[in-house]
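Right, one structure below, let's go through it.
Of the protein chains in this complex, all but one are displayed in their positions.
Labels run A, B and C following the written order; every chain starts at residue 1.
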Amino acid sequence: MTGHLKTWPIILALSILSAPLVLMYAYLFIDTVTNSPPGSFIPNEFTLEHWAFLWHTPPGRPSIWRVTFNSLLFAASTSLLVIVVSSMAGYVLSRLNVPARGFFLAGVMVLHAFPAITLIVAIFLVLQMIGLYNTLIGVILVKAAIDMPLGIWLMKGFYDTVPWEIEMAGIQDGASRFTVWRKLVLPQVKPGIFALWLFAFLLGWSEFILPQVLAPSGDVQVLSVYLASLIADDNNFDMALFKSVGLFYIAPVLILFFVFQNYLMNIYGGGSKG
Amino acid sequence: MSASRDIVESGPARIGTRAAPARPRFAWLNSSKGLGLVLIMPALLLVIAFFLAPVILTGVFAFTNMSTATGITGGAYQISPGALRVLTDRYGMGELAERLGQPTYVVDEQGLAALAEMEIDQDIIDGLKRRLGETFSSRRDFERVIRDLPTRPNTRTVKRISDAFSRSLANARFASAGALMSAAEAIDPELTDDEKAALREATYTGWSWTTDNFRRLITSPQTMRILFNTIFFVAATLLIFNTGFAMLLAIATHYIPDRPAGIFRIIWFLPRISPAVIYVLLWKWLAWDTGFLSAFLDNFGIRPRNWMLDSAFNAWVFVILINGFVGASMGMLIFASAIKAIPQSLFHAASVDGAYRWQQIRHIILPHLKWPILFVTCYQTLSLLTSIEQTLLSTDGGPGGATEIWSLAIYHTALNNYAGNLQYGYGAAMALVLVVIGIVLSLLYLRLFNYRALIIKPRIEH
Amino acid sequence: MTKHLLKSTVAAVMLVSSAGLASTEEVKISVWSGGTSPNDIYRVDAIDIAADLLEREAAVRGEDLQITVEKKPTNTWDDFKQAVTLAAEAGNAPNILVTGHEDIAPWAQAGLIVPIEDYVNLDAWPINDIYENLLEISSYGGVLYGLPQDAEARPFFFWKDYMRQIGYLDADIDALPDKVQSGEYTLANVLEDAKKMVDQGLVQQGYGFYPRPNNGPDYWQFYKSFGGVMEEDGKLVLDKAAMQKFYQFFVDAVNAGVTRKNHIGTPNDQWWAEVASGKAGIWHGGTWHYARYVNQEGLKDFFGSVAFSLIPAGDGGEPNTLTHPLVYLLTSGHDERATAIAADLVKIASEPRINALHAVKSAHLGITKQESNIDIYADDRWTREATERLLPYANAMPNNADFGTYWNAMWSGLEASWTGQKTPEQAVNDLEAELKNGLGEAIVIR
Partner (left out) sequence: MRILLDKFSKSFGAVKVIEDMTLEIKDGEMLALLGPSGCGKSTTLFAICGIHKVTGGRIYFGDRDMTDLPSQERNVGVVFQSYALYPHMNVAENIAFPLRIRNLPGAEIKRLVDEMADLVHIGNLLDRRPAELSGGQQQRVALARALVRRPNVLLLDEPLANLDAKLRLEMRSEIRRIQLETGITAILVTHDQVEAMSMCDRIAIMNAGQIIQIATPKEMYRNPRTTFVAGFLGNPPIAFVEAEARDGMLAVKNADIRLPVPPDAVTPPDGTPVIIGIRPENLGPEGDAIIRGRVSFIETQGRENLYDIKLENGSVLRSIQRVRDDISLDDEVEWRVRSDRLFVFAENGERL
């Protein structure tokens, strides 16, 4: 059905539309390893000077490695928490005969679209009450809680595809409901869990507002906050530095994306927050 | 048949029954209810802590005048200049304000006794005794007197001594109304109940209940503007990018070979997976005075400028571009898979009919996209209503508040403004509006998308 | 037997450690400051120096005091204030804050800060040498909450070259500050001269008058220039006529083409670079800009290139400038001993010699009278001239718990009229409505 008209005009049109994006991402890379004469965007020399931040910590800022470690810890813990909590709750909503199950399910859907960010003052107060303000654990909990409804929703979807008969067989084989879930059902949704983990990891890695507000201090700073404060500091305007830190920051995202794009597109296509 | 029975009788494989497994040690592991409650508990706790409690708190905050000045966790009673002014202006108790608020230090027996109790050096007490009855209206003056005593006490002690002789409540801070009243009565034993009530209200530093936030929200000209901005932002982004452009991408990639289609999909996916901070930075690089756009257009004699904040119009263009590029990918994926699901035979039939591409699009693709479009619209309306990071990092609502949208205004009001006076109460009232809209919209969508179908009864009944 | 051994070991360890505690007192003092660029690093470093001195004083008295100072300078204000407020609510505010004096009122009401006068002898050196008006600015309700950390003033700047080219003689330029001071040269003249510069092509369209590109205390100066009053008898005041004239002034500047309509939001760094390289004709800023121009932007011959004066008067007002001292504040919620030590550190950091380091490095003005007798301060032409010519005319923003609300609202009104979204009249009416709504009887509108 595509054969009877030429495709190149479409490709050309799409290329033109995509040009700004390609340009931005291309220069994200180019500018970090080159210098260009003022007013020009054609590089005239290759340099690694913009990457000096990797081994030289500017005064008053935490070390990039510390921040990277925090980001890693933040994203890893958040995503882990999300998959654990979601794979448990998702199973309940998909399979178990609990009271008010419909209510829970509707609740998850409402929460999924919830303007959580607007509750941030109240969330701050909760964190403060439980003594987790300005700690990484606190933001991890909050971020996991915010990502969780989507996680539960997705996990429920994954569980829904597991045949009931497998569970019935497990029960007949003498396994408890818990064992059935743990030993028989969970292995069936492994790819789904991996996709959700990846998705939550990227969300955590990208998160800015929550750590900015709920964990601002230097020793718990994450990369997004670090980069944002670098940009906001009007004493050291250095686009090439911003971009180098930015590339350093976005590189893991791009790598994970290119390797696992199918997993991710499935999840994003299935409906995530935009 | 009887022959086979014989085989069985003699065969070795005849099986007797084996005992069923013992009951599991934890009964909940095996009941749907028990296991369900255990498995859902972590999620429930997170929901309670970070959704439910905050919503309730926000609801509570919305009916208070909470701000930086009042604090969140509660207040004290302070005879501050402001409080005295309120006492004078609002309650007409200027005289009382005068009596309580004028700093006075009186060298009296009561104070001397207090000193003795504090085990202050007897020389000092004696020295002060000599000035019995004297009154000072400034702490500094009185402390000078203390320091002039032959045995000069250290600063800390001076402070303690002067406290002991303070006979006014100026700037005194009390943790409870009771403490305030007993202190006030010590100075003026004849306080009437009216005066007490006025005093209590005027000196309270913490937040108090009020519906002013909503009155203010309704009457403020700012609200209308932000509301308009928000509606414009959501509608424009939704129409142009999240559905319109997404559809364009989905249809266009449908008509080109898989390889280039995949590449374009990846390109358009980049904005979504990129962390907001770096993604917006790239836009800034494009739009700043010294950025790409300025340098490029300079060649054509167009003066460099900050394209992003150049005018309200430009700012809107960029805010919508920035948010729209992120939003387009979701629609793109959903529409693309919907198009893929259209039976090929329909397309073939159409091409036999000699329908051109646009007719295919109009008569075959678009009708099939009705539900996906509705879904994306619903979904992204909520997403856009609550989106904040991209706008915060790019225009931050500027220039001149032109791109200030509701969620951002909440953030600015309640958490982040230049003057640092954070208005939690007012911000919470604004947040509550969004929360209510969010809940109403999502319940509406649940109805629309046949929520009942989602809750099929579990097939295992135990 | 092993049990006995264990017991005695524990006892021994406890003995040693408690003995150690008795002899060495270890105190951790944290200090956070906002608006701190590399030039202003002494805002926090001064506490370091003070800690060293205090430790030595203690050692002389025979005490072993060890102070660890944790410093956290922040560049931006919004994030700093957000972090401080939330940290304070959470009960882990730093011991010492360096912030604008206008925060004293709300933070005192909230109980976030404690009066420094409860901890220091106001008659002792160096507090008795601090300018009275600065102490007043650091007080709220007659109580001294903090000690000023620096002082400054916010002058008008003129790019001399362009002034000459539009017809000013060197002598005229030298006389300009006096003419501003006497009210002879007004904001109307500013627009005229800026227009000339633009018309003659000396500067680009929109660069004749090149004001601060974002919200700041600076803008209250223009309100003042048109006769506005910020506070009277402890109550905030909105003078509608003055406010409208002030808004109108910027609208006129835009209409005349001397100021860009889209000026607001220009990145700070870009703005710095432009004014320091002569891209703008007339602008305004703060005394500390001098440090930025000279140290960071490469404007070596400042005095040869730039003239400065008070903010000229407008219609119905007087020439003025604004001082916006930052103050050292002590936060509540710490143990008494730590707060007392923090107070001592702040006191020592206010020593003229230590404060002069900050004043000169960051081109701020001194806080004590004796600072003029410190060579490094006295030898600095900028601090000397600015102190003499500007400081006497400096006003300050009021310490009022509601001032922040007023300030934010004033700014959005200015933004709206500047960018042409409202007429100044509309903007002022909206501002009035907003303030009546938000502040009620706490503001007087005239």
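Here, contacts are C-beta pairs under 8 Å (C-beta built on N, C-alpha and C of every residue); 3 or more make two chains touch, one makes a residue touch a chain.
For clarity, every value in this text was computed on a predicted model and none was experimentally measured.
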item	value
In the full complex, displayed partners of the excluded chain	A, B
Which of A:N70, A:S94 or A:S176 contacts the chain that the document leaves out	A:S176
Touch criterion as defined above, residue of B:R90, B:R215, B:R362 or B:R459 at the omitted chain	B:R459
Chain A residues that touch the omitted chain in the full complex	163, 165-166, 168-176, 179, 184, 187-188
In chain B, positions touching the absent partner	4-5, 7-8, 11, 13-21, 23-24, 30-31, 457, 459-462
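Following the convention adopted for this analysis, only the chains that are shown with their structure count from here on.
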item	value
Pair of chains whose C-beta contact count is the highest in the structure	A-B
Between chain C and chain B, distance of the C-alpha-averaged centres to the nearest whole Å	29
Geometric centre distance via CA averages, chain B-chain A, whole Å	20
Residue list for chain A, restricted to those that touch at least two other chains	125, 213
Multi-chain contact sites of chain B, meaning residues that touch two or more partners	72-73, 290, 415
Residue ranges of chain A in contact with chain C within the complex	59-60, 124-125, 127-128, 133-134, 212-213, 216-218, 229, 232-237
Residues of chain C defined as touching chain A within the complex	37-38, 41, 72-73, 75-76, 79, 82-83, 86-87, 89-92, 267-270, 272, 296
Of all residues in chain B, those that touch chain C in their complex	67-73, 75-76, 78, 80-82, 85, 89-90, 103, 139-140, 143-144, 147, 155-156, 158-159, 170-171, 173, 205, 215-216, 219-222, 288-290, 303, 305-306, 309-312, 314, 395, 398-402, 415-423, 426
